[in-house]
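Every protein chain but one is kept in place in this view of the complex.
Each chain gets a letter, A and B, in the order it is written, and its residues are counted from 1.
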Amino acid sequence: MNFYLELAIKMVVIFAMVPVTALVTGYAELKLSSHMQSRIGPYYAGVRWGWAQLIADGVKFLQKEDIIPDNADRPVFSLAPVMVMISTVAVFMVIPFGSSGYAIGRNVDMGIFYAMAISSVGTLGVLMAGWSSGNKYSLIGGLRAGGQLIAYELPLVLGVVGVIIQAGTLSMQGIVEAQIAQGWPFAFTQFVGLFLFLIAALAEMNRTPFDMPIAESELVTGFLTEYSGFRFLFFFLAEYANIFAYSAIAATLFLGGWGFWGVSAAWAGPFILVAKTFALSFVVIWFRWTFPRFREDQLQSLAWRWLVPLALANIAVTAILKVVI
Amino acid sequence: MNVDPMMHLADAAISLELETPEMTLNVGPQHPSTHGVLRLKARIDGERIIDVDPVIGYMHRGYEKLAEVRTYPQIIALLNRIDWVSGYANEIPFVVGAERLMEVEPPPRAQYIRLILTEMARIASHFLFMASYPMELGAASPFFFAFRERERVLDLIESVTGGRFHPNFNRVGGVKPAAGAGSTTKTVIQDLPAGFYAETRIAMDKVLAVCDELDDLIVGNEILHARTKGVGVMTAELAASYGVSGPNLRASGVEFDLRRTEDYLPYEDFDFWVPTGENGDCYDRYVMRVHEIRESAKMILAAIDGIPSGPIIAKVPKVIKLPKGEIYMRAESPKGEVGYYLVSEGGTGPYRLVVRTASFSNVSVLPVLLEGVLVPDLVAIFGSFDFVLGDVDR
Partner (left out) sequence: MTIGIGLLKGLWVTFSTMFTKPVTVMYPDVKEVPVDRARGVIALDEDACTSCMLCARQCPDWCIYIEGHKEEKPPSKPGGRPRNRAVLDRFDIDYALCMYCGICVEVCPFDALFWSPEYEYGELEMESLLHDKAKLGEWLQTVPEPPALEDR
C-alpha cells in the first residue's frame, strides 16, 4: 500500500503500544515484587487482582496540579520528560515482531546501530531534568545519572558488536534470520555479550543495582524529585517502556527474536517475542528487588575497569573465531 | 631532534585546576532515611563531604521535666516511649534502680519474666535495624522479611503485657501483679498466659530460621560487602572517647557488655556469647546485631525451660515512696547503654531524673566519622549506628 499510509498506521500502532507495554510491565513489577516480599500487592482495583491499578494511577496523575518550582528553568524542565519518552518510543520502531514487512516499523539497514544511538538520547533528558529542577538533590541525581549513563554506553554497545560480527549484518531482521538459519540463538556463543548487555541495560534504565541517580533513601528520587502529575507520568511510563524495549532488543539479538524451533506460522511471531521479552523483564525486576545499590565510584570502576575490557576481549575472541571457523 | 612519540604522549598531562564551589546540602529533618527528624548540615564538594554538622532537638519531649511532676508508676508508663522500637528495655534500668534504692528484691520469677521480655525487645529492635538498613542501601525486600518476624515477637509481648510497643509491665518490686485493685480483678494474676511457652518456642525457631535466610539474602551479598566493608571505620579509642556503646562499640573490638558487668537481671544463669568485631566498619556493626538476635533467641529458649515458679511481685506498699537518696542504674538496651540517674527526696515521685540514652552518644561521633566520605557512604554510616530520634532527643 501507499508508503505514507503504512507509515502513519505503524506510528499510531507504536504510539498506542508504548503505554500498553509500560502498563503491563509496571503491573508485572507490582505483582512480582509483592510476591517476592510475601505480600499481595494491588488487589482491589478492577474488581479482582488489581489489574486496573496502574490505569487508575495514570488517571490520578493526569488530574494533578502542574507544579513547577520557582527556581526551575521552565523550558528545559518541560522538555526533559519529552526527550526521555521520545528516545524510548523511537526504539520500538526497529524491533521485529514477525517475519513480514508489516511486523516491524521499518527494517532499517543499520537497525541495531540506530537503536543504540537513539536510546542514548534519553541521557540528555535525564541531565536536563536534574539541572533544570532548581533543587540540589535533583542536581546531584542528574549529574550522577549523566556519569553513569555515559559510562555504561560502552559495555552496552560493545556487547552487541559480538553478535553483529557473528551475524554479519546490522539490521535487526537480518540478525533474527541469521539465528533461525543456523538453528540456535546467539546466546549460546555470545553469553558474555548477553551478560554485558543485561548489566549495561540495567544501568541505562537507572534500575537497582545501578539506581544511584534515583537513590530513594538518600536523594528522595534524585532527578525526579520536582516532577509531579503529567510530567512524572511521562518519566514513569518511559521507564517501564524502556524495560520492555531493552528486553526486546536483548531477546532479538541473543535469544532468537520471533523465531522458535519448529514454529513457522506468521502470526506466532509476536507472541514468541513477547514471551521472551517478559522472561528477560522478569530477570530485570528480580534483580531490582533483591540487590542493594552500588555506590557511584564502585559503579564507575565496574564499568571502566571490568566490563569494557571484558567486552573488548569478547569482540577479539569472536572476530578471531569468525575468521577461523 | 630525536623525539620518541610514545614518550611524548606519556608525559603529556592536562593541569587545569577547576574551581568548584562547595555546596551545602541539608539532609533535612524530613528525609526518608534519617531515623526520625535528624538534620545533617553537610557541606559537600561534588560527591565528597567536607564536614557534617548534626542538628538535633526536633523531637525533644522533655522527659526529665515530665518526670519531676509524675509518680513512679506514671513515669514507668512514660519511659518506654523514649526508644519506642524496643519498648520494654527502657523501663528496666529505672525500675531496678528504684528497687535498689528501696532495698526491695524482686522474686526470681519476676526477674526471669523481665529477662525474657527484655531479650524479646532486643530481637524486635534488631529486626527493625535489619529491615531498615538494607532499605537505605537500596535493597527493598529484606524490609518485609524482617518485619514479618518482628510481628511474631511483638505478638508474644502483647499476649503477656497487653501492649506491643509500650508494654508498661514493670512495677517497683516485680512485674504487674493483677489486672486491677478491686475484689475480683485483684485475683486476675497477670502471669504468663497459657500457650506462651509453646508459641514462644515456635516463634524463636522461626526467628533463627529467618536469620539464616537473611544471611543468604543480605550478609553474603557482594554488593553489600562493597558498600559496607571498610566504610566508616571507628577505632576503639574513638568509640570509647565519645561514649559510644552497644553493638557499635563491640564492633570496634571492645568487649564490653553491660549484661555481664551489671547485675540487674539474672544473666549469669545463661551461657551466651557476646560477639565482637575486628574492624569497626559498617559491616561489622551489621553482623553484630545478627549474632545478637541469635543469642537472644537461644537465651529465651533456655529461660523458658528454666523459669522458676513463685510470686511475680514482692511485698511493696500500694503507693510507692522511695526513701531519700540517689542512684544511677544502667542497663544494656538494644541500642547501647541506657541509664537513669534518680534523685529522690522521699516523695511519691522523684525529685530529679536524668536520662542517659545510647543514641545521643552514638550520634555525637558522626561528625568525626563522616569527614571526607562520599555522599552514599553518609547514609551507610549513620544507618549502621541504629539510632532512633526519640532516644537522641528524649
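Keep in mind that, in the parts below, a contact is a pair of C-beta atoms (placed from the backbone, for glycine too) under 8 Å apart; a residue touches a chain by one contact, two chains touch by 3 or more.
Worth saying up front: this structure is predicted, and the values here are computed from it rather than measured.
K.L.:
Of B:28, B:108, B:163 or B:253, which residue touches the hidden chain?
P.N.:
Considering the complete complex, B:163 is the one touching the chain left out.
K.L.:
Could you tell me which of B:40, B:89 or B:223 touches the chain that is not displayed?
P.N.:
Residue touching the chain left out of view: B:223.
K.L.:
Just the residue numbers, please: which parts of subunit A touch the chain that's not shown?
P.N.:
32, 34-40, 43, 286-287, 289-291, 298, 301-302, 306
K.L.:
What subunit B residues would touch the chain not displayed?
P.N.:
That gives, for subunit B, the contact residues 70-71, 73-74, 77-78, 141, 145, 148, 155, 158-163, 166, 168, 176, 178-185, 188-197, 213, 216-218, 220-223, 225-226, 307, 309.
One rule holds in what follows: only the chains that are shown with their structure count from here on.
K.L.:
Based only on mean CA positions, could you tell me how far subunit A sits from subunit B in angstrom?
P.N.:
For subunit A versus subunit B, the centre distance works out to 43 Å.
K.L.:
Which residues of subunit A touch subunit B in their complex?
P.N.:
My answer: residues 33, 36-39, 136-137, 140, 144, 208-209, 211-212, 215-218, 220, 289-298.
K.L.:
For subunit B, which residues count as touching subunit A in their complex?
P.N.:
23, 25, 27, 31-33, 47, 134-141, 143-145, 148, 217-218, 221, 223-224, 226-227, 374-379
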